[in-house]
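Every protein chain of the complex appears in place save one, which is left out.
Let's look at chain A:
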Amino acid sequence: MRRHWAQPAVAVIAAMTLAGCGLGSTGASEDAGGQVTGEVKGKVSLQTWALKPKFTDYLQSVIDAFEKKYPGVQVDWLDQPGDGYSDKVLSQAAGGGLPDVTNLPPDFALPLVKQGLLLDVAKADPKLAEDYVAGGVDAYRFAGRTGAYGYPWYLNTDVNYWNSELLTKYGLDPKKLPTSLDELIAQARTVKEKSGGKAYLMSRKPGLGDLANAGVRIMSEDGRSFTFNTPEAAALLDKYRDAYKQGLLPQDVLTDKYAGNAKLFNAGAVAWTTGGGNYITGLATDNPSLAPKVVPSPAMGTPPLYVQGLSVSQRSKNLPAAIALARWVTNAENQAAFAHLTSIFPSTKASAGDPFFSRSDGTNAGDAKVIAFTSLAKAAMLQPVQVDGAMSDIVNQQIALAVSGGTTSRKALDDAVAKCNQLLQN
């Protein structure tokens, strides 16, 4: 009896297996240089990160225009909520269901690249480097690998924000803002003394970005080991430890409450914070009386570069359409339109001359936008993308231990490097 159904079942499985061999056929082809060519048609999925509902109209119009340009294409747009986005992408990737085009910051992209899940778009699209700013493209180049694995979409960086009222109240001049850590600590001491310890200027503990900013090399060039346990790094932590001991920072900065920094600033308890180019616009809603008193200034040292990009799945069934879609969403016109809606900055070279970004309207929010835009020219990713969640925790813990005086700065850094290296090699 069993053989009656067993034989057809084997035949069906065999047929499916054979049919499966042809599933990758897309009509796409690669030339000798690896460039993907072929007709832009078929169904492609696009996954974004928390753009609905605020930017639904914008992105839908971008997609509609793409479908109009390529009538043979149908775009299936999926927007994932902000919380748990990495888990969602992880389950998609693990289950073989990564969308054709996915919004991935570089640190999310790297593990997928290691598994061969993302397309080398520098190879597939040789005009990548011509059209996008180098910093954006470089963010998707990873140590030890050739190629680039994402179209840079939009960029951002940090600007310093100062509460001019608090500064003046505690004897500081908002026109002579600190431009280095030493000046910051000196002014923080003044605020502490004149406020009787009620107000603070500094309210965050240092991180890897601060070490990089102090000239410390975080990783070896081949990306195989961490190297931030240097005397310079220890000296920086020592400065923070002394400042903490003197009460120049709130006690709770050691429990990873960096978000608390902005909260304290919004509440008027701290006179300095950092934020993106649109920070004052958001503050105008949270604390309308404080917003006009805020003075922006460029970030100290090298400004951090935050990059969002679109990566293409290596397993896309319609590669030419997927590449065309990623390029379309990130082209200069569409990025400029996006930047006009919210305070992000485009990653295309053609956007450099847009006066919208380079001229202030005279308000402090406009000044901040211009400062952020001009800072992008020298901004860099200060923390290597190899630093994963567990490493980040270890580094934060060890830095907190050093700043609290629980161990020496050198030992904390040595321990952090040893543990991070262990995780890196695992």
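Basically, a residue touches a chain if its C-beta (ideal position, glycine included) is under 8 Å from a C-beta of that chain, and two chains touch if they have at least 3 such contacts; residues count from 1.
Rule of thumb we're sticking to: contacts and distances are computed from a predicted model.
Given the choices "Formate dehydrogenase iron-sulfur subunit", "Carbohydrate ABC transporter membrane protein 1 (CUT1 family)", "Bifunctional protein PyrR" or "Methylmalonyl-CoA mutase", state the protein name listed in UniProt for the chain not shown.
This omitted chain is identified in its UniProt record as "Carbohydrate ABC transporter membrane protein 1 (CUT1 family)".
Which of A:137, A:218 or A:254 touches the chain that is not shown?
A:254
If I consider the whole complex, including the chain that's not displayed, which of A:35, A:86, A:360 or A:421 touches that chain?
A:86
Touching the left-out chain: which of A:43, A:69 or A:114?
A:114
What is the set of chain A residues that contact the non-displayed chain in the whole complex?
Counting over the whole complex, chain A touches the hidden chain at residues 86, 89-90, 93-94, 107-108, 110-112, 114-115, 117, 197, 247, 250-252, 254-257, 269, 388-390, 393-394, 396-398, 400-401, 403-404, 406-407, 422-423, 426.
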